[in-house]
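Missing here: one protein chain of the complex. Every other protein chain is in place.
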Amino acid sequence: MVLILALAPVAVNGQQAQSASSSSRYQAPVLSAGDTSKLKGPRQPIFFRHDIHAGQDQIPCMYCHYSASVSSEPGIPSLQTCMGCHQLIGGTPPSHQAEIKKVRDAWRERKPPEWIRVHALPGFVRFPHMRHIKALGTNACVTCHGDVQHTTQISQVSTLRMGWCVRCHIKNNVTRDCSVCHY
Amino acid sequence: MTDSLDRRRFLKVLGVTGAGAAALSSCGIGPEPTERLIPYLIQPEDQIPGTATYYATTCRECAAGCGVRVRIREGRAVKLEGNPDSPINRGRLCARGQAGLQGLYNPDRIAHPLVRNANGTFDDIDWDGAIQRLAAKVRESQGKGIVFLTGAEQSTFGDLVDEWMKQVGGRRMSYEPFGFEALRAGNRMAFGTASLPSYDFGNAKYLISFGADFLDTWLSPVEFQNGFSQAHAFDAGRPASMAKFVFVGPRMSLTGMNADEWIAARPGTEGTLALAMAQVILSQHLARVPADASRLVSVLGAYSPSAVAQAIGIDAGTIVRLAREFARSGGGLAVAGGMAAQYPNAAEIVAAVNILNYVVGSVGSLVKFGADLAIGSTNTFADLTSLTTDMTAGHVGLLFIHGANPAHSLPGAFQQALAKVGYKVSFSSYMDETAAACDLILPDHHALEQWGDSRPRAGVIALQQPVVQPVFDTRPTGDVILKLSGKSGTFQDYLQGKWRTRRPKGFDQYWFDALAKGGIYGDAPTRAVRLAQGVSKISFGPLVAPAVQDQQVIVFPHPALHDGRGANKPWLQELPDPVSKIAWHSWVEVHPDTAAKWGIATGDFLLLKSSFGAQKFPAWITRSVRPDVLAVPTGQGHTAYGRYAKDRSANAFELLGAQATTYGGRSFIVSASATKTGEHRKIVTTEGSPRERGRGTVEVLGLARAKALHPGEAPFHHEETPEYASDAVAWWAERQHEKAEIGNYKGEQPRWGLAIDLSKCTGCAACVTACYAENNIATVGEELMQRGREMSWMRLERYWLTDEHGEPQGAVNSPMLCQQCGNAPCEPVCPVYAAYHTPDGLNGQVYNRCVGTRYCSNNCPYKVRYFNWYNYAERGGQYEAFPEPLSMLLNPDVTVREKGVMEKCTFCVQRIRGAQNQARLENRAVRDGDIVTACQQTCPSEAIIFGDLNDKRSQVYELAGNPRGYHVLAGLNTKPAITYLARVVAQDTPSHG
Amino acid sequence: MALPLPKPLNDLFNPPPTPGVLAVFPYLDATIDAIKKLRGAGHTDFTVYSPIPRHEIEDALGQAVSPVRMFTLVGGIAGCSIGAWLTLWMSADWPIVVGGKPVGSIPPYVVIMFEMTILFGALSTILGILFNTMFAARRAGTILYDPRFTNDRFGIFVPAGSDKVAKVESLLRDAGAEEVRRG
Partner (left out) sequence: MAEQGSPVRVTYDYVTRTIARTLGTPSRGYFLLLGAAVALLGVGIITLLFLLRYGLGLAGYSHPVYWAVFITCFVFWVGIAHSGTLISAILFLFRSGWRTAVYRTAEAMTVFAVMTAGLFPLIHIGRQWYFYWLIPYPNERGLWPNFKSPLIWDEFAIGTYFTVSTLFLIMGLIPDIAAVRDLATGWRKKLYALTSIGWTGSNEQWRHYTRGYLYLAALATPLVLSVHSVVSWDFAMALVPGWHATIFAPYFVAGAIYSGCGMVITLLTPIRKIFGLEEIITVKHFENLAKLCLLTGSIVGYAYACEYFMAWYSGNPTERAAFWYRAFGPYWWATWTMIICNGFLPLLLWFKKIRTNITALFVISIFVNIGMWFERYVIIVVSLAGEPYEPWANAVYNPTWADWGIMAGSFGWFFMWFLLFVKNFPAVSISEVKEVLAPPRGKASKAHV
């Protein structure tokens, strides 16, 4: 309880506070219901926290988004992947336990959660993830998806508009040929 | 569009599914819908989202048993491609095979079991209820006669049916509308064996087809076409380059169109011609004839060319010439089939042709008994007729129908007989005429959804595995039968059990290989055959021409729709018939002289009245049919069978008689009266000018000329640039190029190109359907196609080759698609750079940038750009091209175009980019052969080669330098990336209009 | 004709009234006479009204050529160069090759340059006219006017202080004014 109170202010602007203290291992804030309502981005059916998984527990992105480095689509983890850990890990704070319970229920009912899509491109755009990761490295995710490791709830950080893509292509001096993305 | 694809239906699939197939309209007006991502419950280990996986299985669109590889994306089958491991089709596939997908995702599939209720309509019923009901029926009808009617099933499924029928005391019959009774009868007459040999077209040096349409519908079209193109193609390297091909028949079919010479023999006299040729060969000792052939002398004596010429309708000299050419070629192959095998005297014709093969010693070398084709083993038409009689007599208490639609293709008597059957059960996946007449419908899985196998040819067992989750609440008929027969387990177990008997030891490996390869491919030993004893006693019929009272009407199988089973697939409906170029309806072929006599024009309706039925068809006036013959295709005229087939044109089967021929077959020629009804319709044709008018669209070389060409020669170059200008043009091009060397265009780039060998292209149009499948091309339907709005990026132009009298001898078929010009006229006129030149030499077309001024198309001399007049992807729109669940076969890698944008071929740019991405991942350059365009992949005659023209080692580079190479309309200095290789014809004075 | 106008337009169109004499002439020749006489008497800044432009009047007044032509010239040149910049820079900004032609090819761009020349030339001519005429109005201040001047009468307004008025009046009458007014 005390802990929660102590951390509450951090939680609200957790990102900045944490990325500052890079020396010590990142501690994702514990949030109360009030704080979570303030967060940017859509509220997913299960309150999945990248800052805990990717930041605190330092699970590599590719562990869940398994195909990002080999395919055009990054892939989202199957429920099986979640259960791989959450068979055992039940979470300490009640808020966490509640969310993890949802995962287990979903697994029991064979009914995967319907995640709300955050990063979507129009149908006439091709974005081969693997080529970008090949070129920019496995940590390149942040260039488009933002500092996911320290983000509690995912929201779209870059415009994903054409000009945004093109500027980056110009910066990195790679092709601007239309038919690379549009066909 | 993404959310309109109901993901729940196929696997629990990633939300990203179909994002690629999202319509361009999502960039139109209105906000994007919020998408939902549904993750897999359990990640299938062989599925990587965004990456295609291929599964080997077997095509069941016809009985040829071609191997296919199914391209799966996120659990959806998005493309069928030939399986290179299969010895039948060697990695190639025909239009009908390609369209198999539209059978799988057909919007008119029966979604769940149906049972007929009191007032004649169908009610839904759950599977268990249905099976119980059926079990009861089986019990009570035992002894009352149980018949299980299947299609051509040489398979484990067939075996299962046989077993079960044995168990319940019923009998199984198999039915193929275009049966092969005559071939078997003829073989029995000549060689004393009823089996169908396999034919080695590839090694033939001279080909004569007596009516056999081996390129479109006969036996195993893809295999034969592949062999044919090997034999018939011109290859300067080969000693006996280009086997001459002569087609004998009253009507020029797709096969006939590819002949170097067309002998329009009077119907029924094909055999006489064969005998006459044999007679010449024997009497003039043109070949080393087998010893026992001497027994033929007595038979053949009467058939001297002079004696029969008049009956056949050609002059004796021609017969002698043909005989000489045939024998001297030292590898002559004669085949009889198609029409010739469907006359009343077809058996004799086949026997005669057998004799012709025999006397030149081709039997055993090119005609291989032993490696027998299974398709012949269906029941004869006579059997079916007797079945009809039994049914009428009420001797059939329970009738099962699977994989056949007899109510459409059998005589009317069968429909009436159906009513007399106690209980009728259909396993059809579609509401066809037969199913509609049944009491219980237990929809079967589609072939791509279930286990199975087939034995198309001795030694070959093609395995069929489920590649997608069932789309609807259907069940494999195998499972149902097993349940009914009280056996445990599924059909899969049954199948594996059967296979295990073949290889008890190390079965798992055996099975795994079969799955991976798509089957077990062995070679059956060739069996030597001798002339039958009775051969000398065969009476080959009269030598005088029968007095023709009425017009002879020929009913021939439609190359795409075949007996009508293709009619519910829009791709096949919209595919112009290779000969007439007519789509969406049937027609009657009339010779101009006849037309003039009756005063009819193309589009006028003719009422054909035979003594068995009457139907009316719009006339198509053409020289490709004999004046005393009318020809009508089957395939249309369905009264059921879904939105695409229903109430379209007329059913040609209804003209035919119910009487079986002497050899137990069915006669597809009938004499009928033709009367002008006065009605007229605008026929739906893509045909422009049937004459090429010397525009340089197609080039034709005489054989001698072609042989004389030596490497480095360029007979067509002058059309590119006249000598005096070439320097100036080269200099100019160089300067322009320098000025364009900027930005992305700097440095070494590939230049993608295509080489199309017109000597190989048969015009079968498999490439067209493959293109539809690969590129999400919309089918626009009859009304719009009539207004010239078909979207086919690739079209086949058929220009007649004529003899000195202007009579067609064959045709040159030229696939016309975007030429990806170096100096493209379409590009500079686009105000928004939607049409532009990519650094790798394509004419890029950026759909989402296009505003639709259509200037590019006006300025395209090849007219290969197509405009979206409507939103063909609009849900429930008037012209919706992909109604649920058809939309599931949309290729996620290709944008679905919105209304108001121009679209065209881009050499399957999605495949190019895919290969480049893969190569980049593997830190290598793209290799020649990495990229295969959809048209190239499917082309049964291997006429299309894709590659990088800047890569000196690539195959396409070599072909581009071929002396036969030319560019279409090169005089316009468009610098096309497609090199056509001139068609070579056997006669040395070709002319094409 | 005073219209309610917002500042600063009001200052422009309705400057403070100028004292002077307005004469209405029925005949052209009389008007010319008057002009000659006035100039002879040393008047320079008087205004002549006429329903149509007559070169006789211009000659009599001996006016310099209007500076409007400079506006036209400058506008034209500006237009042409804007056209050139537009086409060449925009092609170079994202080089795209079409029809195997150079990225920046002059011949097609000449059309754009030409049109821009005309457009800007015309616009600045209009501006020139407006500017000059208004400038003139401003200098003259609000002076007497008679509606008949746009119909069939000629008129002369001579600005004159109370001392000179009488003299001017008589001068104009002699010249043949059918009516003379003070203002």
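To keep things simple, chains are lettered A, B and C as they appear, and every chain counts its residues starting from 1.
The rule is short, and it goes like this: contacts are C-beta pairs under 8 Å (C-beta built on N, C-alpha and C of every residue); 3 or more make two chains touch, one makes a residue touch a chain.
Quantities reported herein were computed from a predicted structural model and do not represent experimental measurements.
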Chain not shown, its touching partners among those shown: A, B, C
Hidden-chain contact residue, picked from the options B:Lys205, B:Lys569, B:Lys760 or B:Lys899: B:Lys899
Interface residues of chain A (partner: the chain not displayed): 161-163, 166
Absent-chain interface as seen on chain B, which is shown: 28-29, 682, 685-689, 691-695, 697, 784, 786-790, 795, 797, 799, 816, 825, 828-833, 849-855, 857-859, 861-863, 866-871, 878-879, 898-902, 969, 972
Sites on chain C contacted by the missing partner chain, in the whole complex: 1, 3, 13, 26-30, 33, 47-54, 57-58, 61, 63, 65-66, 68-69, 72, 76, 86-87, 90-91, 93-94, 96, 98-99, 101, 105, 108-109, 111-112, 114-116, 118-119, 121-123, 125-126, 128-130, 132-133, 136-137, 140, 145, 147-152, 174-178
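In this text, only the chains that are shown with their structure count from here on.
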Distance from chain C to chain A - Cα centre to Cα centre, in angstrom: 69
Interchain centroid distance [CA atoms averaged], chain B/chain C, Å: 81
For chain B, residues that touch 2 or more chains besides their own: 743-744, 833, 836
Multi-chain contact residues (two or more partners), chain C: 94, 96
Interfacial residue positions of chain B with respect to chain C in the complex: 733, 736-737, 739-740, 742-745, 822-825, 827-828, 830, 833, 835-837, 975
List of chain B residues in touch with chain A within their complex: 1-2, 12, 14-16, 19-24, 26-27, 32, 34-43, 48-51, 743-744, 833, 836, 838-839, 842, 844, 846-849, 893-896, 906, 909-910, 913, 917, 920-921
Of chain C, residues touching chain B in the complex: 94-103, 105
